[in-house]
Each structure stands twice: as structure tokens, then as C-alpha cells.
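All protein chains but one are shown at their positions in the complex.
As written, the chain order gives the labels A and B, with residue 1 at the start of each chain.
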Amino acid sequence: MSGFVMFISQIFNGLKIGSVYALVALGYTMVYGIIRLLNFAHGDFIMIGAYTLMLSIPALAVMGLPAWTAVIPATLVCALVGVLVERLAYKPVREKGNSMTALITAIAMSLLLENGSQAIFGADFKTVPTIISIPTLTIGQLKIDGATIVSIVLGVIMMAAMQLYVKRTKQGKAMRAVSEDKEASLLMGINVNGTITLTFAIGSGLAAIAALMYCVSYPQVSPTMGMMLGLKAFVAAVLGGIGSIPGAMVGGLAIGLVESLTKAYIGTITGGVITSAFSDAIVFAILIIVLLVRPSGLMGEPETEKV
Amino acid sequence: MAEQPILRAEHLGITFGGLRAVDDFNMTINKGELVGLIGPNGAGKTTVFNLLTGVYKPTDGEFWLDGEKMNGKKTYQVVRAGIARTFQNIRLFKQMTVEENVLVAFNESFSYHMGGAIFRTPRFWREEREMHQKAIDLLRIFKLEGLAQTQAANLPYGAQRKLEIARALATGMKLLLLDEPAAGMNPTETEDLLECINTIRDRFGIAILLIEHDMSLVMNVCQRIQVLDYGRTIASGSPDEIAHNPKVISAYLGNDEDDADTDAEADTADTADATADADGKEEHDA
């Protein structure tokens, strides 16, 4: 019985971190969908969001506001940084260079953000004040902590909201149109550059919410915190099918589950040959297998070149 | 005829997710023959080329080149066996020079290996020199030898078309597939091209299969014509027979039911196609 309870709590653990991955993956996917750029700096937006949370929580407390309201300045700061990165770096490079130079620019932006915040905040870990305290939910032997509940609920709400936004609203339709064909969208009177900027703002804003979810569970920030998180989320986006919103969700949750389950069980299953230290490698191995079998990811649209 | 046909295709067909793009395609081409493949837009002409060059695997049917069975082979294997092609939207190696474009297609004629390349053996120099000479000779046929060191992307449109044909010839093929070689060309360029096609057929003694919308070109150079519509062969025969075949006329001009269809097609077609249609009408009237 306790084995089963442990299994269930591992599932919840996986869903918790998986929701964070999913939200970040959503940002990756939206940006990739619209400008075909792997935005390596996206993981660093989480870091920026986390630092903003760290700084704004005490300030808001002075004003008598609850800690979670810090997500508002965090979202605004992230969206602003995202838009600036797009306008100052990606847009000029996109107009002059090719996909390879765009990718290098994204990597350089990632380095810039990491080293910039290192210069400002220092390289060491800093603690984020408690954001939300929700009592642990106990069902029989099963204990689910508040952070897990918050993450999963928030994740699901954001996903559903984004899906509705992209499918139903005018701007959402513009986004889909631009990602299909920029020139045709231009001819249809869509403000292409405006749409791209909006996409960046939303994608980066989502990273701030992901930062909140992450900091609820792991209240620590450092300049390089976004690197591995971003990489995993990126894997999630590709796994789900980059460019697809439901794909980002599926991919994110899948990566979260794989990670928590391999950490818990891989040692016993393989008799200690492969230990939990391999969990990152397993995540990448799954990605590789999926890409080889379905090159466009689980839910992505296959791209073929017409002869 | 006792001699083996260069190309024999029997019952070739392919289905894309429920859409029958090509159905029961049969064709025989003999050495030195120039055959035209025509049909309205979307009739499956380019798909036939893709089947014959191993880009798509046929879902049914078989085809032979010079008696050798070809289906299931990869593109490069088919090309090495002797079927070369050009593309509807010109595909050159844009960042390479005109001469290099041809040399790439000569690649299989070289026999030096990596060691030869690295140590610059006499064989390397001999073969490179030989191939350079052959490339220049080939370019001379198309009057491109003066542009040998020009980057392919900087060539004028007509020259790009010709270079693509030269490159296809360099593979040392037995059957050449030309996909709309005259598309987007002005009448002088088309005239020039016509001359080239005749020259290469006579000089190399190869078989040519030609897709073309420019009816005057097709009617002038082809000995036989096969007409496709919705993936099916609706007629085949001499240019004269085709010009008077009622099925062909209705496929091109549309009969009563699908008049609207044809109109829509003409609207979306680019100017080149529009002129081709006009040419087609003239031919039918004649």
C-alpha cells in the first residue's frame, strides 16, 4: 500500500515540475511558431521573473499587499525584457541574417542576461520570501503539499487560457496567421511586427508565472537558474511538437513525470546499473527517440519540402 | 522493335492519404525519342517525375530503365542508373559557380578517393583536369562557358534554366526529364531553348520526357504526347492527334460542368501558365 502511495506522490511531484516545464515550453513554442527561432534566452526570462519576485515581495509587503501580487510586476518586467530582446536584437538580425545567425543571437542574449544579472546580483543563490502558504492536503496516507496544488492548478488554468486566447481572440488568430505565412498576413492587413512583439510579451510573461510556480516550491534564485530549467522546457516543447500549444502542455507534463519517476524507480528497476543520476540523460534519450520516430514531435505538424 | 525501350512504366500509381495523385500510368520511351507530358495544373505531371526519380515510392506498378527495374530505388541510385531531371522551380547550387554546378553532377565519373584528394595524387590532378575540360565542353553547348566562374545565383533566368539542363546532362543519363523548362521565359529565350533541346537529343542520343505548358514548344519538338488529367492518362499519340482529341480539348478548356473549375484555375495560375493556356487554344483551333 505504501508503495502505491509513494507512486502517487511521485506522480504529483512530476505534475508539479511538469506544469512549470509546460508553461515555459509554451513560451518557447509560441515564439518558435511565429518566428522559427529557438529562443535560447527564454529560460533566462524565468530567472528575471524570479529576481523580480525576490525584490518586489518585500516592497509590496510594505504596502500591505500579499506576496503573490508580486507576480504582476514580475510579469510586466518579463514581458518588457522579452519585447526589448526581440526589438533590439532579434528583429534586426532576422532582417539581415539567416537562421544560424538568429540562433547565435539568441545564445548571446542568453549569455547577456545571465552575466548581466550576475553582475548585478552576484553569482550565489539568494532566497525568495515565502510566496504562498497553503496547508498540506492529506488523503489517507497520501500527502500533497500546497506548492504542488498551486502549481498544477495554475498550470492548467494558464494552459486553458492560452489555448482559448490563441483559438478565439482576434490577436490569437493574427498570431496563427503570422506563423503560417508572414507575407500573406501582411497582405491581409495584419500588423506582423506588432503580432510578433505581442507574442514575445505573452511568452515572456508566462515565464514570470512559471517563475512564481517554481519559487513556490524552490524558493531560491541564481543567475544560471534558468539554464537547466529552460533546457528541459525546451526539450518539452520539442517533444510535444514545437509550435503546438497542447503539445507544450503534453511535453511539459511528460518530461516532469519521466523525471520524477526515473529518479524514484530507475535504480530499482535496473538493479542499480542506471542510477537516478541518469535522469537527465533519460529525458534526452526519450527526446531523441521521439524525434527519430516522429520528427515533428508528438503533436507537431510535419514539415515537408515540396519538390 | 527489337531494341529495349529506355523507359517502360506499367500501371504506376501513387496515393497520398486517400488522394489518387497518379493512377495507372503507362509509358514507353525509346532511345532518341522526345515525348511530351501535358495536362492542366494539378494533373499529376510533376508527381510522375517524382515517381520516376525515386522521390516518391509508387504505391503500385513498376518501371524499368533499359530493362533494369527501378522502383524502390533511392533518388541517387536512379540517377546513377541513368534518369536525370530538372525542376519546375529551378534548383541550382546557388552559392557555387556555374562550373562547379556541373562538376557536382560529374561526381560519379571521378574515381579518386579521399586519400587521392588529401595527398593530391597524380590521379587527382588528371581527373580534375579532365572533368574541368568536360564541364567547359558541356557548358559550351549551352553557350555558358563564358560564365563558368560566375556564381550560379547571379545568372540571368534563362541561363539558370540552361545550367540546370547542363547539370542534368553531366550525370551521364539515358533519360532526361525536363519539368517545364520554358516556364517564365520570353519567346526568344524559348526559341533558344528549343534549339538546345534539339541539339542535345541529337548529340547525346538520349530519350527526353518533357513537361511543358508552352503548347507551341510541345507541338514543335515532341514526337509523341501523353495527356494527364486528374492523375489519369486521357490521351496519347502524335501532336496532331492530340490537338484534335475532344477529351484533351475539354480537359483544357473545360466542358459545361467544370467550366467554373477551369476559370478558377486560370485565375490563380501565374502569367506564364495563362499564356500557355492561350497558346494551347491557338493550337486546338489550328
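The definition used in the following text is that contacts are C-beta pairs under 8 Å (C-beta built on N, C-alpha and C of every residue); 3 or more make two chains touch, one makes a residue touch a chain.
One rule holds for everything that comes next: contacts and distances are computed from a predicted model.
The protein name that UniProt records for the chain not on display, among "Branched-chain amino acids ABC transporter permease", "FAD-dependent oxidoreductase", "Dihydroorotate dehydrogenase B (NAD(+)), electron transfer subunit" or "Multisubunit sodium/proton antiporter, MrpA subunit", is "Branched-chain amino acids ABC transporter permease".
Within the entire complex, contacts from the absent chain reach the displayed chains A, B.
Between the chain not shown and the residues A:V5, A:I132, A:L231 or A:L298, the one that touches is A:L231. Listed here are the chain B residues that touch the chain not shown: 53, 55, 74-76, 79-80, 84-85, 87, 91-96, 100-101, 103-108, 110, 112, 114, 116-120, 124-125, 128-129, 132-133, 136, 145-150, 167-168, 170-171. Seen from chain A, the chain kept out of the figure touches residues 32, 36, 38, 89, 92-93, 96-101, 103-105, 107-109, 111-112, 115-116, 118-119, 227, 231, 234-235, 238, 242, 275, 277-278, 280-281, 284-285, 287-288, 291-292, 295, 305, 307.
Methods note: only the chains that are shown with their structure count from here on.
In whole angstrom, the spacing between the mean C-alpha positions of chain A and chain B is 49.
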